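Notes follow once the structure below has been shown.
Here the complex is missing one protein chain, while the rest keep their positions.
Chain naming follows the written order as A and B, and within any one chain the residues start at number 1.
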Amino acid sequence: MSRMELTDIIKEENLVLKKSALLTDNVMHYCPGCTHGVVHKLIAEVIEELGIQEQTIGISPVGCSVFAYNYIDIDWAEAAHGRAPALATAIRRLHPEKYVFTYQGDGDLASIGCAEIMHACNRGENIVVIFINNAIYGMTGGQMAPTTLLGQVTATTPYGRDAKLNGFPMKITELLAQLDGTCYVTRQTADTPAAVRKTKNAIKKAFQNTRLDKGVSFVEVVGTCNSGWKMTPVDANKWMHEHMFEKYPLGDIKDI
Amino acid sequence: MAEVKLMKGNEVIAETAIRCGCDGYFGYPITPQSEVMETLMLRKPWEETGMVVVQAESEVAAINMVYGGASCGKKVMTSSSSPGISLKQEGITYLAGAELPCLVVDVMRGGPGLGTIQPSQSDYFQATKGGGHGDYHLIVLAPASVQEMSDFVALGFELAFKYRNPAMVLADGVIGQMMEKVVLPDYTPRWTEEEIEKISGSWALTGKKKNREHHVITSLELEAHRQEVFNEKLQRKYREIEANEVRYEAINCEDADYIFVAYGSCARICQKSIQLARQEGIKVGLLRPITLYPFPTQPISDLCSKVKGFMSVEMSAGQMVEDVRLAVNGRVKVDFYGRMGGVVPTPEEIVDALKNKFSI
Partner (left out) sequence: MTEEIIIAGFGGQGVLSMGKILAYSGIMQDQEVSWMPSYGPEMRGGTANVTVIISDERISSPVLNAFDSAIVLNQQSMDKFEPLVKPGGTLIYDPNGITHHPTRKDINIYQIEGTRLAAEGGNPKIFNMIILGGFLKVKPIINLDNLEKGLKKSLPVRHHNLIPMNIEAVQTGMDQLITVQKL
């Protein structure tokens, strides 16, 4: 028998899921169970479905998703820690015909990049911001993030986050919704097929919004970091349901 | 004939940027260079050439806007003064690491810390030796007149794109605040998308086309050996810049026994000192580095056989003098005279210093 090719094994008529043509074949470096991979896939699908591959420029952050540019086949700039909204501001203003988005984690966006995101939102830049909130610094090994919950154990809160010592979990998304420069602010998650579909719709709407000159469209995705949280992926999802959504409730915060 | 105008150095930076087809300016107010953005906002170039002007929330944001604009192959710039330039260092090293062309204007004031708003040259090390982390250089141009403030905006962009490297115009409060005659360049249109494709099409973010790989602007390479290969490439570029781009001016050096080495406003003051010294029969010349990086090492070295000594004159505690010493390499005496903290030396005290240090 001759050697079977991949196409023989996976026949077109048997496909139930097709990888977006915009997702590269590079093996993702994310841990099994991580939310980044799912959101990457959704962004690639949205760009493909809108047919805007040639018009889209992404800005990757510093953090686990620093290498986002290896996985989605569009032009990318990799920003210094927290500065992605500043890059996006200039790129969108110099290229008003393009779709410009930043992809940022909670340390990048809500801690070191707090000023940049606040002011990009306040100026009403016509960009998309995808904000992954998993309440921890993943890449550097699980330290406390601004969004880390009270009592949550991390490498720098080994006895749990203590408000007296570390302050409070930061609801940056609600803060940004207060600004006149944001037009669409929503919080989603990606742990079930239904949630994934809702997140994809939110991302698609955000990209479409940038044509309307209404300001920043901001999509928070509450995700898991099972490595940082030191849990199995299944337990991490459970923990997210039990703890994260209380502080970070899902749904649209602003839509004008 | 082009019109002669009387303008401030800072105003000229803004006006020339518009005229040489700059695509974007991103800044944050700081004395003594706030007139740059003020002039731009008053001129509204977005209505005229389409140039984008943004008052950023911080110097950090401004330089990262430059990073974003430069990623697209656009002619973009920022300006600031010393404390603001310190804040921009993160962005500048990223720009150097991602090999992005751009222009940074630094109108120096005295430090350290918040220091003073008065003129200084105490950021020579920061400008020429790196400033941020990692092995890198900026191409550093030092204007000594308002006319050169104009000329070096265009030259800075030209060199930045020639070498895919950030360029800096290193001025000081004197050059920024003074008014002199200036002839501004004619208008050059901003580059079209087609021209950008031709000039920077191999790397710029223009949107991924079907017929090419996607472009990624990054300074990240986690594999040590590959990062070393990249560092070697950067160093080759710097050697090329050192071989091709040294610029300087020699004034009264032919018969000189002593040479002042000075740049920017100090070079202007030294020219007055030369007049005063020569009235007393002391033959002094001036070697004025126009590029601080690459430094005019060879021209200084060539003078060693003809002169008795060099005196570096700076508004600093003695920074450029180190490069003068390296160039002279012990062959003749090298000394230094400087003022700090925003104090501008007078022509007379420079002559006195020369006489004292060289026992004339």
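Assume a residue touches a chain if its C-beta (ideal position, glycine included) is under 8 Å from a C-beta of that chain, and two chains touch if they have at least 3 such contacts.
It should be emphasised that the depicted structure is a prediction, and the values quoted were computed from it without experimental measurement.
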item: Visible chains that the absent chain touches, using the contact criterion stated earlier; value: B
item: Omitted-chain contact residue, chosen from B:Lys44, B:Lys181 or B:Lys308; value: B:Lys181
item: Candidates B:Val140, B:Ile241, B:Ile269 or B:Ala353 - the one touching the absent chain; value: B:Ile269
item: Contacts of chain B with the absent chain, listed as residue ranges; value: 4, 6, 31-32, 117-118, 173-174, 177-181, 265, 268-275, 344, 346-349
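Please note the rule applied: only the chains that are shown with their structure count from here on.
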item: Whole-Å separation of chain centres (CA-atom averages), chain A against chain B; value: 39
item: Footprint of chain B on chain A - complex, ascending; value: 53-57, 59, 66, 69, 73-80, 83, 86-91, 93-95, 98, 115-116, 118-119, 123
item: Footprint of chain A on chain B - complex, ascending; value: 23-24, 26, 52, 54, 56-58, 60-62, 64-69, 71-72, 74, 76, 90-91, 94, 98, 205-210, 214-220
